[in-house]
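First the structure, then my questions, so here it is.
All protein chains of the complex are present and in place, except for one that has been dropped.
Entry: chain A
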Amino acid sequence: MSVLKINGQSYTIDADENMPLLWAIRDIVGLTGTKYGCGVAQCGACVVHLDGEAVRSCVTKVSRAQGKQITTIEGLSKNNDHPVQQAWQEIDVPQCGYCHSGQIMSAAVLLRENPNPSDQDIDNAMAGNICRCGTYPRIRNAIKIAAEIQRKATKS
């Protein structure tokens, strides 16, 4: 038995400790916002936060996640209003939307670490997330909008 702390709740699951966290979250816990895209840490669709750090859940074993705070897209904010989510909504970033759980989780860590990212910073931080619909220009713009939203929220 493994205990996973996801979005502030504890889940006791019966899973092989080698099972990637992705499948434990999706198939056993039943939170489906985290996506499978490649299984080999290439595309970033499966990014979740482990104690606040962005990890690719498709190559992160259940054993490594035990005792840590796991945050998935469902737990990023209560009301779908994290600055990154607000910015994504403001300019309609998603098309099919499948990769965007991962995109948003990666962008959220970037903005926490670097509240005022340049284009180069955005490219460096987001190059691990593939979008087949090609929403990259909007991701770049939305991260700047999110930074602005975050700055305003910090001031007030």
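Please note the rule applied: a contact is a pair of C-beta atoms (placed from the backbone, for glycine too) under 8 Å apart; a residue touches a chain by one contact, two chains touch by 3 or more; residues count from 1.
As a working rule, contacts and distances are computed from a predicted model.
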Task: Complex member absent from the view - protein name from UniProt, among "Ferredoxin", "Xanthine dehydrogenase family protein molybdopterin-binding subunit", "Aspartyl/glutamyl-tRNA(Asn/Gln) amidotransferase subunit B" or "V-type ATP synthase subunit K" - done: "Xanthine dehydrogenase family protein molybdopterin-binding subunit"
Open item on the list: Touch as defined at the start, partner being the missing chain; which of A:Ser2, A:Thr60 or A:Gln85 qualifies?
Closed with: A:Gln85
Open item on the list: If I consider the whole complex, including the chain that's not displayed, which of A:Ile6, A:Cys43, A:Ala65 or A:Leu111 touches that chain?
Closed with: A:Cys43
Open item on the list: For review purposes, identify every residue of chain A that touches the missing chain, sorted by number.
Closed with: 15-16, 19-20, 23-24, 26-28, 30-40, 42-43, 45, 72-74, 76-77, 80, 85, 88-90, 92-101, 104, 122-124, 126-140
